[in-house]
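Of the protein chains in this complex, one is absent; all others appear in place.
First chain written, first letter: the chains are A, B, C and D, and each begins at residue 1.
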Amino acid sequence: MNRHDEQAAGRGRAMGKQDNDLESLIYTDNAPEGSVSITTISYDGSRIDEQTQVLPESLPDLTLRPAVTWIDVDGVHDSDLLRMIGDALGIHPLTLEDIENTRQRPKIEDHGDYLYVAIRMFFPGSDGRFRSEQVSLVLGSRYVITFQERPGDLFDRIREHLRAGTGRFRIAGEDYLFYALLDTIIDGYFTVIEVFWERIEGIEEEVIAEPDQETLQAIYALKRSLISFRRVVWPLRDVVVELERGESSLIGDATLVYFRDAYDHTIEVVEAVETYREMVSGTLDIYLSSQSSHMNEIMKVLTVIATIFIPITFIAEIYSMVFAYMPGVAHPWGYPAALTSMVAVAVVMLIYFRKKGWI
Amino acid sequence: MNRHDEQAAGRGRAMGKQDNDLESLIYTDNAPEGSVSITTISYDGSRIDEQTQVLPESLPDLTLRPAVTWIDVDGVHDSDLLRMIGDALGIHPLTLEDIENTRQRPKIEDHGDYLYVAIRMFFPGSDGRFRSEQVSLVLGSRYVITFQERPGDLFDRIREHLRAGTGRFRIAGEDYLFYALLDTIIDGYFTVIEVFWERIEGIEEEVIAEPDQETLQAIYALKRSLISFRRVVWPLRDVVVELERGESSLIGDATLVYFRDAYDHTIEVVEAVETYREMVSGTLDIYLSSQSSHMNEIMKVLTVIATIFIPITFIAEIYSMVFAYMPGVAHPWGYPAALTSMVAVAVVMLIYFRKKGWI
Amino acid sequence: MNRHDEQAAGRGRAMGKQDNDLESLIYTDNAPEGSVSITTISYDGSRIDEQTQVLPESLPDLTLRPAVTWIDVDGVHDSDLLRMIGDALGIHPLTLEDIENTRQRPKIEDHGDYLYVAIRMFFPGSDGRFRSEQVSLVLGSRYVITFQERPGDLFDRIREHLRAGTGRFRIAGEDYLFYALLDTIIDGYFTVIEVFWERIEGIEEEVIAEPDQETLQAIYALKRSLISFRRVVWPLRDVVVELERGESSLIGDATLVYFRDAYDHTIEVVEAVETYREMVSGTLDIYLSSQSSHMNEIMKVLTVIATIFIPITFIAEIYSMVFAYMPGVAHPWGYPAALTSMVAVAVVMLIYFRKKGWI
Amino acid sequence: MNRHDEQAAGRGRAMGKQDNDLESLIYTDNAPEGSVSITTISYDGSRIDEQTQVLPESLPDLTLRPAVTWIDVDGVHDSDLLRMIGDALGIHPLTLEDIENTRQRPKIEDHGDYLYVAIRMFFPGSDGRFRSEQVSLVLGSRYVITFQERPGDLFDRIREHLRAGTGRFRIAGEDYLFYALLDTIIDGYFTVIEVFWERIEGIEEEVIAEPDQETLQAIYALKRSLISFRRVVWPLRDVVVELERGESSLIGDATLVYFRDAYDHTIEVVEAVETYREMVSGTLDIYLSSQSSHMNEIMKVLTVIATIFIPITFIAEIYSMVFAYMPGVAHPWGYPAALTSMVAVAVVMLIYFRKKGWI
Partner (left out) sequence: MNRHDEQAAGRGRAMGKQDNDLESLIYTDNAPEGSVSITTISYDGSRIDEQTQVLPESLPDLTLRPAVTWIDVDGVHDSDLLRMIGDALGIHPLTLEDIENTRQRPKIEDHGDYLYVAIRMFFPGSDGRFRSEQVSLVLGSRYVITFQERPGDLFDRIREHLRAGTGRFRIAGEDYLFYALLDTIIDGYFTVIEVFWERIEGIEEEVIAEPDQETLQAIYALKRSLISFRRVVWPLRDVVVELERGESSLIGDATLVYFRDAYDHTIEVVEAVETYREMVSGTLDIYLSSQSSHMNEIMKVLTVIATIFIPITFIAEIYSMVFAYMPGVAHPWGYPAALTSMVAVAVVMLIYFRKKGWI
């Protein structure tokens, strides 16, 4: 085990750094918070029983009771607690390592008597950005366990439904609860998608109105955020496909149709990300072209001013020469004639530029 | 159900915004219109019976009668009505949700006793743009139901054929009606394709004749419209492939060959979209290159003017100096000689530029 | 049927416009020509019988005779005639529609008792461009029918072989005739490929020698022609693959090996098109870079001239000032000294530019 | 055999050159070091026996003893020794050639009674770069052989575990040892990934702060390193997939789950490389755009200075003319009036540029 721990730590470091690139829109708070707490909700059609333990010493025996039990663990940095839960429920040590290592790519593992799913949950933070954390879901016979990195999640509505006894929850089994948790997290992606969309619209306006070097950096940051977000979403497709196929006996046929629904949502998110990536590339094209356009405009101004004044300055220069014999210099009409010729040259130039469409 | 409704709403919002990008060519009118109406057409080889109900309370019993019944529902925002229809015909609640959520990507679901297809219909609006709405088709035993977002569709010709008893409709079953409805919608895509084509041709001409920043924005808008249109067309392929495979017992072998035809049309649309995307990229290349070309032209004018006048101005400047002893200044031929040398320099320069091909 | 006719017409219009983009190299003459004619060639090992009918009223009975019959129909716009042929030979109405609609993408349909193949034939026109038309081939038991849009084709050599009794034709069956017709059309593609190649070579030379805006348009036109040509060639691969697989009982094992040969040719054409597309992209890169290079050259000339003359003009300007006390102005060596300093500055500048490699 | 040797040498030369492109981040030391040494570790649950031989003459008989034996060979350039090992263990001559040729792409070969895996190991050198060498692993019944190019590897931790009897090693079989060696090498890739990440971050900062031609070369070097690294990582996926499938009887079911873990790590590395490639492309875009931006800035300065001074210089030039009759020249207010008009023109220009946003 030790060897694995060490390796996982090394990997965690490598991956942890990589998350900086989500900084612009999504961030991951790496520091584990103090104490670990476990909330257990047991329910069946008629009763519901909810209790919260901080730093629990033992786990209630789950296998005997007829009710469905949802164990929600906040904090996964306590290896001893994880091992205790694993021993109680027969979870493989490698799965426990995956739960502890919060840098997994989304994946599903069917261990026969339980299903393990690692998924990333996004929820809006106070500053308009998104906090990301890994949620590990374990679906076993009559129980669902969720492991979160820290308190706070998207599951409040499910809790309310459970307490109020509304929806299908109380009559359906643990597979429906498992589905509902997963689908809630996937639905949370649409909020991220919506913010991406707003950013792209903002950049589109900016890139057309007044693009500068910062616009470019914003485009690049958005592109990076999309790349990172895609890395989370892309493998999720395989996870949901495997669930939808219904090969696990833990998921009943009645619930299977809901996973097909979840699959549709996942595909929608994936396609939105791909579309956005194309759009961001498009804004980059506009940016580059607008720079080129801007340069053209500058060049036009310079060229118009220079090519009007250079010839007429030359005329003036001619009559600045100090030759003793210069025809017309002594003539009273010499000066007006020179000025007139300058005006004429300037007018010809202006007409030429007007014809070119430069002014 | 409640949980699903809330989620769907959230998703609808996110996706609703996304449709702005179709603004240039295709738009979606999101506001649901007032009342819901149902038109029922029952027919067999000898008789046809048509009736329209606004805000119906109940549905005629379909399963008993031998005739084929087409129920056309305008408006899907009335959940109660949908539930009533669903209960009468045994449609799964998730399918009803899909019908109500008008932001589905095209999909097909085979529920054994009925087939559900979601597809997007485009029809030309008054301003040369296209209105888009989701059409849900349900094919069951002896009936077809179509759910549209609002009144107005492409199906008038089918109605006329039914009433007149022309075509295969009256002798064929409900699967042929189902095919005809689907194929009519797919054929409607060719109208969109045609308008795309006109736009591309317009942009091609513009980009060669007189490209400006607006041309670029038009290219970008077209690119975005194509991306959005592709998102609708691409998954349609999978829908029609599944229908063509003939795995559902609801579609008879005689009708299957028509779906192969519909598949060909779908592929044609998909390929046209891909081709157009390549062409739009091509116009962007031309635009960027023409900007660069334009800059070259400006630079040439500036360079020719500047390099002709700078040396001869220098000559004039020489003789503007106020040195007491300057040879030739006092000579009567000094002035003409200076002028001649200037002309000579200018002519040499002009010959040089002519040789370079700049003038 | 009517409904289909109308739709096909609408589609024809949309697709017809699209063919403009082949204008540069390939064109399609849309107007159907006057009357339809049918040429029937019946042959076996010992006899050959050939007859041509204009506007035929009836078709000879094909199924009874032991000989192989090739029916070549010029003109597909006469629906009644098509229907008459279809009725005589048991061809499905949808196939007849496909034959009449001359905008099909290449496809194959196995109807059990006959094989239908739609393919596009190119043959050189009088102006170095290629005329394109759709050829529909129907292979049935003891007969092959070819439907062409208008008179004139690539099949003269096959006719000669048939009449002279050379080659395998007279001893082989109708499947070998079918193969020979198909392979002749595919071989015709190599002529198009050859012309593409000449165009690319021409553009390559032009882009290196003296590229201008027209070169760019030629590149773009070539790119579009390649895109269009690829749309015709790409699906052909699937057609020939299906023939080569030998799933139809209409094609004997002895002939199958020839279709493998035809497949190789198709792949060669497809790969040539892909290679050419890459090459055309390459020429675009050269074009853009040569524009940039040209700009550099212009800038160099301007910079050299300006930076040489601006400083020495400044020196002249100094001594044009009218200050009462300017040292050296009254000195006899003042003027030569000023000129010398100007020459010195110019020489220093020239050396600098020479070192930079600009002149 | 001789023919193969010669060919392999030729290939080695070709491939050896290719490794120069890893120079910036990763290098391969081609010169084989002096003598070959073999370290043999035999262990079971209770005992461990370790011995090192330099230039061994014979190999201990492995097949008889019940313990697991790990033979670690440093140096693969001694063909005789390889042949001796091969003969003792029944390894195919082609496998021996693969071991000797240190330019293999990662691959797996299942020879029935042994599994051969070629993989590339990276470990940090003294100068912040990575040394790369090929490791060949052979898994047979009760033994694992590792062939390394030279002394020094990443396996010290495994040796410590073996000696201390910690971890699963002593109780698990030779398949677990095989897994642990492979996984250690794959984990070593994360260190390379981490350094790539640091380089990308460095380049991102540089490209935004002060990009120059060297930045571009650094981007290109990084791109090349990524291409080379990908060539090593990409085929590894297939290797691990085949191991994970569990088709070889040499790998027990208990160990199979660990290979699934190794597969996840491999995918992570592959995805990181792809992501980095996209990021490096992004920095190139920024670099090019920043060059263009820089040019814009230069042009603005030139244009502002030139267009302000050219007109007012012209005014001064007017009054430098030497006409006898110039109104205002003799007037006491002429000079201040001329100066004022110059200031006015300059101010108008400045206001214009301010409005344009250029200053």
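Just so we're on the same page, a contact is a pair of C-beta atoms (placed from the backbone, for glycine too) under 8 Å apart; a residue touches a chain by one contact, two chains touch by 3 or more.
Quantities reported herein were computed from a predicted structural model and do not represent experimental measurements.
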Contact residue for the chain not shown (choose from D:Ile48, D:Val241 or D:Ala316): D:Ala316
Among C:Glu50, C:Asp113 or C:Glu194, the residue in touch with the chain that has been omitted: C:Glu194
Identified contact with the non-displayed chain, of D:Ala67, D:Val241 or D:Leu288: D:Leu288
Residues from chain C at the interface with the omitted partner, ascending: 157-158, 161, 166-167, 180, 183-184, 187, 190-191, 193-194, 197-198, 201, 208, 257-258, 260-261, 264-265, 267-268, 271-272, 275, 278-279, 282, 285-286, 288-290, 292-293, 295-296, 299-300, 302-303, 306-307, 310-311, 313-314, 317-318, 320-327, 357-358
Missing-chain contacts mapped onto chain D: 1-3, 6-7, 10-11, 13-15, 17-18, 20-21, 92, 94, 104-105, 107, 109, 210, 213, 216-217, 220, 223-224, 227-228, 231, 284, 287-288, 291-292, 294-295, 298-299, 301-302, 305-306, 309-310, 312-313, 316-317, 319-322, 326, 329-332, 334-335, 338-339
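Just so we're on the same page, only the chains that are shown with their structure count from here on.
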Copies chain C and chain B - interface residue numbers shared by over half, same or different: different
Centre distance in Å when chain A and chain D are each reduced to the mean of their C-alpha atoms: 27
Residues of chain C whose C-beta touches two or more other chains: 320
Pairwise touch network: line, ring, star, complete, or other: line
Chains grouped in pairs wherever the two touch, ordered by label: A-B, A-D, B-C
